[in-house]
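Omission of a single protein chain aside, the complex is shown with its protein chains in their original locations.
Showing subunit A:
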Amino acid sequence: MLDNVIIGQYIPGTSVLHKMDPRAKLLGIFVFIFVVFLANNWLTYGILGVFAVAAVLLSQVSLRYMYKGLKPIFFIVIFTFILHILMTKQGEVVYDLGWFKIYDGGLRQGAFISLRLVYLVLVTSLLTLTTTPIDITDGLEYLLGPFKKVKLPVHEFALMMSISLRFIPTLLQETEKIMKAQMARGAEFTAGPVKERIKAFVPLLVPLFISSFKRAEDLALAMEARGYRGGEGRTRLRVLHWRFRDTGALFLLLILAAVLFMLRTHG
């Protein structure tokens, strides 16, 4: 039942995206988030779409799997789309129901915002799909390095992140296990009125919280037992390598940004 969650999931592979430096990927996604907001007409959204699909194809992650993983956000996408149709009153009336009119501006706006959402989720999920959690953390720690000067606990922050990423699958497994145990005792999580359903989650959440706290304690103990003492003077087992293709990928993104900037509707 939780088989389709792809957030935080890593799929081993040897594609170009897998081999890229995590710093380049992080920077790239950071830039992409801004670039997405540059698009404001069909042409620019189309170019972005081609780019996003190309990135997915490059990652060699199966399209069927991507689609399954995107399913949960379809609800949000459709909701956004409908909201825009209802709220935007620009352009010509396309459809008139008497009490309520659909404007072509609303349709356009709805489609654009939905596309924007899909692009963002698509590209950001590629990061975790093609990068091991440990690489993401290393990259992040490096990129945030300058903030150490202003006494920001960058190493601790990165560690926290890697621990949370690392335990997403564990937590999902645990959830499934306890869900099954309670279902075997006749609990139902997917039927009945909303109030009952919320109540039904207590038997799931209490054991989850308890095991999470226990696991946190065990982890802290295991780290201390192995002499962990924070980032000060810590050397790395694996050193990140910035290659030509990483510079190239970022350069490509900048070109994309420039193209979008030129082709977007101004004014």
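In the analysis below, a residue touches a chain if its C-beta (ideal position, glycine included) is under 8 Å from a C-beta of that chain, and two chains touch if they have at least 3 such contacts; residues count from 1.
Quick note on the criterion: contacts and distances are computed from a predicted model.
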Hidden chain of the complex, named as in its UniProt record, picked from "Energy-coupling factor transporter ATP-binding protein EcfA2", "Inner-membrane translocator", "Manganese/zinc/iron transport system permease protein" or "Heme exporter protein C":
"Energy-coupling factor transporter ATP-binding protein EcfA2"
Full-complex touch with the removed chain, picking from A:33, A:57, A:160 or A:210, is A:210
Full-complex contact with the absent chain, from A:62, A:170 or A:265
A:62
Which residue, A:183, A:250 or A:263, contacts the hidden chain when the whole complex is considered?
A:183
With the missing chain put back, which residues of subunit A would touch it? List them for me.
3-4, 11, 61-62, 64-65, 68, 177-178, 180-188, 191, 202-204, 206-207, 210-211
